[in-house]
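Shown next, in structure tokens, is the structure this report addresses.
Every protein chain but one is kept in place in this view of the complex.
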Amino acid sequence: MERLDAARVASVLARVAEARPRVQCLTNTVAQNITANMLLAFGAIPSMAIHVDEVAAMAEGAGAILINIGTINAESELAIPKLLEVARDRGKPLVFDPVFVELSPLRRHIAGQVLRLPDILVRGNATEMATLSFDLAAARGATRVTTGKVDRIESGAASFAVAHGHPLMTRVTGIGCAAGALIAACCAVEPDKAVAAAAALTAYGIAGEIAAERCRGPGSFEVELIDAVAAMDAATLAARMEARQ
Amino acid sequence: MERLDAARVASVLARVAEARPRVQCLTNTVAQNITANMLLAFGAIPSMAIHVDEVAAMAEGAGAILINIGTINAESELAIPKLLEVARDRGKPLVFDPVFVELSPLRRHIAGQVLRLPDILVRGNATEMATLSFDLAAARGATRVTTGKVDRIESGAASFAVAHGHPLMTRVTGIGCAAGALIAACCAVEPDKAVAAAAALTAYGIAGEIAAERCRGPGSFEVELIDAVAAMDAATLAARMEARQ
Partner (left out) sequence: MERLDAARVASVLARVAEARPRVQCLTNTVAQNITANMLLAFGAIPSMAIHVDEVAAMAEGAGAILINIGTINAESELAIPKLLEVARDRGKPLVFDPVFVELSPLRRHIAGQVLRLPDILVRGNATEMATLSFDLAAARGATRVTTGKVDRIESGAASFAVAHGHPLMTRVTGIGCAAGALIAACCAVEPDKAVAAAAALTAYGIAGEIAAERCRGPGSFEVELIDAVAAMDAATLAARMEARQ
């Protein structure tokens, strides 16, 4: 597995900051706030429409789409096919986050539908990705992002490992969900989805390392993480990536 | 355009702190938490009912009503007419926040319905207010609040400019939405809606200036902003308003 070099990560981030892509997020209500704040800190724009009668309109002008089923409800279930249609017809990058798919037959069913769309990016933890292994193997052109102590990113063309981050990132709700949104923001400016994911997760993981040094628990960690994402720059990326090698 | 003097701002805030008005907020799920916390920091009480079968009952005893369409869904769409009815029949102040109205025909349609109610207060950014210019021109007795680098407040009787605040206020999700709730809290105690809005935005903007001096990014800015709103007093208002002239 490759590692992205700092200049390439910085290049993706610079394009996000310049283009300020809007990410249309159909995401869980627990993580909406931190997801929106991470996108803003990253230089992107969040929109969180859910209504079946407008979700397509909101997605059409967006740079990327995020679908996260953490608090799927009857209405967001109906909105998902509308978003899949926009992603397909307009060629919008789509990031799918199958939260807790191992706990619910309904989520497995929905995940199966989403994974029929070619060229999507799926981000999950090891349990979620294992639960979906059958559907993932059949998915055409899917980019698979398995986050954990080391994040693993695999597409047909490339594979990357990202070894940044901190255990506190799993102790604050929504930090994993927000990672999906940052990946989506990078997909809006970088056509190679594996590179986009590796760039987002490298920057986010390094921000997590910085935040962990400054906090004294999960509450202050979240605050410091948002600050560290907003302050991320090429010099910090280069220094931290070199130190980790 | 006038500016409110510090004594008048302080008088509105003192009445909020004494009356502790409840604001019934039908607001977006991204901003609910920060909206509730800002209302509490301001001395008001949030309630966030959404169910069609109770939203009128919850609004009847409230001091003011907020409608924010940032994550409008099928159920909250049905709740809006119930809230408009209570506002009209009981003469409750109503603040409307047309989030992202420029992106969605559904939102324009809903905004058109809300703006048929006389005497409402509309708060939006320049793009949102421009999108609604036709409806706003036809709205009877509407108070128009356009927030930005300088906030502009216009009613039939008066117009105010508020030049406080900080750019970080646009980099944290829900800060603008919470402004609508603070305006609603002030409308519960101050019959002149333009004065109420100017008082809320002056205090909030000054809190933003204080928070910006103390933070090192958008994460810590949000924390400091809540603290600064809670600590706001007449002396701080007077000192900051004088310094800005």
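Before moving on, here are some points about what is shown:
Note that the chains are named A and B in the order they appear, and that numbering of residues resets to 1 at the start of each chain.
Basically, contacts are C-beta pairs under 8 Å (C-beta built on N, C-alpha and C of every residue); 3 or more make two chains touch, one makes a residue touch a chain.
From a predicted model like this one, the values you see are computed outputs, not experimental measurements.
Check A:11, A:29 or A:127 against the missing chain and you find that the one touching it is A:29. Residue-wise, the contact with the chain that is not shown comes from B:54, picked out of B:2, B:18 or B:54.
Touch with the chain omitted from the figure is made, among A:103, A:138, A:157 or A:235, by A:103.
Take chain B: the residues that touch the chain left off the picture are 29, 32-33, 36-37, 40-41, 46-54, 57-58, 61, 75, 222-228, 230-231. Residues of chain A in touch with the missing chain: 28-31, 33-34, 70-75, 77, 100, 103-107, 171-174, 215-220, 222-223.
One rule holds for everything that comes next: only the chains that are shown with their structure count from here on.
For the pair chain A and chain B, the distance between C-alpha centroids works out to 32 Å.
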